[in-house]
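One protein chain omitted, others in place.
Chain naming follows the written order as A, B and C, and within any one chain the residues start at number 1.
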């Protein structure tokens, strides 16, 4: 998810590629996702929902409105002739970056939109929901498949914004000295975390990317292609906060030899001395969390580090970041993807549990923290951008960003998969960005 | 009112200087001013009240909280031993710039304070109001005079913030393409405005500044001192929007010879082509007002221009800006200060009515628009800053700013007077800043 | 001398005001001033002469060329029909800010003009000198008076640039860790400096500004006008480095209560901890001088402080800065202007000698350091800007700057006088800017 653009990839919309789903399932999925967004906004006041603490973040109210705008623009307007759309000013306010759909309100000023207020946005959501469900129930002749594709797209799009809503409100609250608590996760039983083990992978020629088998994916996950992989080892779990604390205590932030040249300049210009959201207090290190300011748990997976910090840590540890191909091979292997340690909806990284299966499984590949890879975000060989407004900008973010894999504790369940390519600029830290070590 | 500091001057607090007022009058004044603040916030939603559209502006909620903090800090804490103050975090959030009272939350981030919410702030206001009224009713022995001084100070302080609340919310709404209407003034009967007449003043040695006679004033209005005044003429009314439109149509913004050197650079760097809040539309010039976007009225007093624009206009008109001494002499003369043309609470400049008294009166010296003068904001001869936290910074804004006189349509009635010295930086435009011409 | 504009004021060019001087005297003056410029460039290599270390400074080669351009443009072109001017590109490069004479090459890039080189510029100077001298010797009929006015103007203009050449090369060399020595002043006999004494002045109505008596002056020194002066005292000598060191050791740079609000922000944003050119070394404080890096002499007059530092020091010392009227009264009084302590051409501030005349004289009013006053740079009452290209911008710098008086060790002898008004922005420090205390 690029700083400048929360939608980073167009889904594959070729209809033959999507497995058939019927109207009941589609309606149920629609209700589930739309309800989940509103659930995230529960407990946030009107002022909370209008916070914008950085140009890269958006207010919760804007996320709620923009995802609704998406359904109105791409589903209702083309398929529901009697639909009465919102005013042109709303269209201007809640378009994100689709040049094909008109001008956009300046992104860094989204927090200045006090009107429409949260009640007007909620009413709009309900009106659009009713219309989309009516359309699913009674589609124009011959249009159901196309409709289903667009709704499916809108739902995946909205899931991406659910994660952004969480990370953006977290960033907003971090500016408030009261450190408001807005989400209390059920705490998993405390344990000391898993020791660091390495899983070996042999060299071979691998298939990378999503096969063309009808499952939903974004266009940047295709075409599937072959790649030569040298033997490597991957850490069985992500790097922890405790390990990063060792790096800090060993002078990691003071030694230029550990850092990429651009990373060192970034560190100096921004006076970086710890991961984002870490605070040193009289009582030791604390972390700003959805539950307020809490003591740092050394066993927890590290999050909110930049690519530069991830690379410097790996260097310090005598290891490196995996390429995205290595990561994908591991995640789709026998050892891979046993799912996250923590329960869903926790909204905070978990401590990886020691593997007691005896099978040398990789822990937490999906759904704990996004893991920086050593790969730049570039097109796969043979990649072609789809045409039209929806696919207008598929490849346009393929410069200056690095690939992250795995999904985080804020990624909606069912949205993530081993071939999923997320991407951010090297300095970005407000997502749940961590890392996993690799070595030759 | 300096950009970085809404309280610009300490009142004269020498008790012998204040006319005696009794507890009933003080309580009545207190209720009137505190209620007026809440009345201004009426009709503003929670999101509206949290808007901050520029570093120099503050959210309405912040103004409501900060003025309350002022009474808690300077009245209740020293005089009400049983008072339970707000939390340290609130103290940090709602202190504005008093170094003597502790650190301050970064001013440009005030819009990021979603909590406490408007209900918590309202409850705090009520709690403080009850306590101050109880204290007035039953002051500790021998402390009433000092208490009255501090309350009077707090009320004048709050009146300054009432004006800022208006100008700040106006600025905030100007960023919203919906141009929300939030205040519908009763329209005065339309008329064509007064023609430009000049009032003559003879040369003489004049007394400038507030005499030491017990009336309330700020310290920067004293000491009263003598100044030699050469003969001059002053325009009988402020410059109008129509006159400024002529300047624009005559290429005023394109001719460097009309501008101060710094003004020309400001104009180029900020691509200035009209006063703030003016918009050229297919239907001609419109102005962003508290009643939404409205057609420009040529007879209305011009507002929202910088000192640079005021000086360039005066140059173009073959005239100049008055010095603050000239302005004060005129306002206190036989011809001066007949009060504003428009009703109170209009929150938008009025068109000056032609003088039909036959007495050659100056119109609208007080209460229509703030008028830029040719004078830098500097101490009067013999000025000494008071000691202590309240007067801590009396003179500290006396650099780089220009004096404005007269008060605007947003200045509370009863707060303004001929000796009142307001001050802003030359480029500032978000206050109701206009001008009146002078010549030799 | 404003940052953006070394010529800050037009001379009074009304011919009746200039005392008659004959051709011989004019030619002698011309040779003296033009030679003095070249003498300053002696000992500077080609690279030295092309240095530009800040947007407000200009290369020595540029000063040499620009002053020549001035004579070519305003003297030779209008009065010498056969004159073949330099190329349009040179005209573009060496015009400074006269909009009436065409576009200007961007000021901050003057250091990028490697060509024409110093030899071409020297040849141009010689060619122009010969032509001007020929014109003086044999002027067109009836044009000598006008010619003399323009030449006189060009010479005063060139003297201003001589001072800038010195301060700009000093600034340039300060960036070189070698601290090149380029000018070795004869050291005056060392002494401990004068103790601080105060000279009293009674209140009265004073005449301020240059009388209209034919002596040369700039337009901003006129009209002479009356001003009421309250009784005051003025320090008999400027503040010394040693006194400023006390201020620093007493925490002057750490106490916000001593500073103007804008000054405190300036200090924080630029991390100011000492006057410009001061360096703390293992051997104590040193100062970058034309003779290289040298030990700080506590008795020397302080220089290279901003208006903010001057005002903070005065506040700390329990005093204030004088107004420009107070300064001028003192300089033209019985006690005033005995001239500088040090020899001419020293190019470094001197230590004021104790007054042994028994007459309570003010030391070093003229020619040691420029002294910040408490006065903003504004027009005198009745000031009118002259017309035409030369006087095009007389008043355009009258905003945001403060007046300095007295001239410095780098000001050419004969160029300075008690009514001379110099002006810079409050943060400017690269001129020899110091201060003298005043009090009520």
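Note that in this section contacts are C-beta pairs under 8 Å (C-beta built on N, C-alpha and C of every residue); 3 or more make two chains touch, one makes a residue touch a chain.
These numbers come from a predicted model, not from an experiment.
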Omitted chain - touching chains that are shown: A, C
Touching residue (missing chain; options A:22, A:43, A:381 or A:414): A:381
Per the touch definition above, residue among A:194, A:398 or A:416 touching the missing chain: A:398
Hidden-chain contact residue, picked from the options C:77, C:130, C:175 or C:384: C:175
Contact set of chain A toward the excluded chain (per top definition): 2, 4-5, 99, 205, 225-228, 230, 256-257, 259-265, 307-308, 311, 374-376, 378-379, 381-382, 392-393, 395-400, 426, 440
Residue numbers in chain C that touch the chain omitted from display: 45-51, 53, 61, 89, 92-93, 105, 109, 111-118, 172-173, 175-178, 180
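As a working rule, only the chains that are shown with their structure count from here on.
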From chain B, the most remote chain by mean C-alpha position: A
Distance between the centres, which are taken as Cα means, of chain B and chain A, whole angstrom: 47
Averaged-CA centre spacing for the pair chain C and chain A, given as whole angstrom: 61
In chain A, residues with contacts to at least two other chains: none
